[in-house]
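Of the protein chains in this complex, one is absent; all others appear in place.
Right after this comes chain A.
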Amino acid sequence: MNKLIKAITGGSAIVPIVAIILGLLVGAIIMLIGGYDPILAYRSLINKVFGNPYDFGETLTAITPLIFTGLSVAFAFRTGLFNIGAEGQYIMGMTGATIIGVSVHLPWYIHAPLAVIVGALFGGFWGMIAGYLKAARGVNEVITTIMLNWIALHLANYIVNDYLLEPGKGRSYMIDESASVTIGWLSRLLEDARMHWGMLIALLAVVFFYVFLWRTKQGYELRVVGHNPDAAKYAGINVNRGVVKAMFISGVLAGLAGVFQVLGVFLNQAVSASHTGHGFDGIAVALLGGNNPVGVLLGAILFGSLSYGAAGMSFGADVPPEIIRIVIGTVIFFVAAPGIIRWIIKRRLPGKKSKGEVI
């Protein structure tokens, strides 16, 4: 465990932290230009996140899908794949969960797990398509996953519209009570915030990510494939199978994000005109977290809190909530350009050099 903590904090953590500070500063400057009070705005943001039990619970709800999609993207990264398709896999996860939640009637101890598993498999299958096309046909996964995002969006809309639609409403029927994974007592405790078991599963997924990749034989194989496919071939590892497997697991993780949005938060699936953005945010979360499971968890907490707290900013300081997207965008920019941050750190700490020489 010590090693794990060291791996996260060891050196690389400084870039994201500085990036976050810079992001908030840039946001503040823009607010000043716009004539808003940034201190009041950020105070309202924090207030919104921690101010009362309900909002705190809802913040956790906003964080959960980002953990899953962040892990999904990070997992693919670790195995040498760029999964832009977490969005599509997320939608397919929702769809799978909705189908089971609405159309099957079973006792809760079978229904809910079945809905979770089927949704996860839908997401996994969706990722696997891109993996298969890459392995068998050499098609770049970036292209296929982007296209599969759109196919997923419209396929899901078609399924909901034609088979699951509650007449007169732009959404599916509500899922059966037996398929829901909400936590009633916790919701009551947090003034009816929408709490669900997906949060716990997300934390387990963080542990799974680490154990699977760094402790199991299959994880070792996938990492070899990701870092050096030529060496993998020589070592007798089936590279193509590895690609398919990695995309499946990545898809399952993204799919679970959608699953718990349906089974724990909305309890139905809406016909949607556009992507939710959770999958794309996953890319940013993975980047911010350095493709490291605990880093992803922290990244998701930050993104989820900022997004949810943005509403408080507009309420408390009259700042348009879009400002927070600028902050997030700036944070990503600085994380993606670590050179800028190293340059800033170097310029800010000229005195440190002489100290280093003594040692």
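Assume a residue touches a chain if its C-beta (ideal position, glycine included) is under 8 Å from a C-beta of that chain, and two chains touch if they have at least 3 such contacts; residues count from 1.
As a convention for this text, contacts and distances are computed from a predicted model.
One chain of this complex is left out of the view, and of "Cell division protein FtsX", "Phosphoribosylformylglycinamidine synthase subunit PurQ", "ABC transporter ATP-binding protein" or "Bacterioferritin-associated ferredoxin", the protein name its UniProt record gives is "ABC transporter ATP-binding protein". Residue in contact with the omitted chain (choice from A:Arg43, A:Arg171 or A:Lys233): A:Lys233. Interface residues of chain A with the unshown chain, by the touch rule above, are 215-218, 220-221, 223-224, 227-228, 230-231, 233-236, 357.
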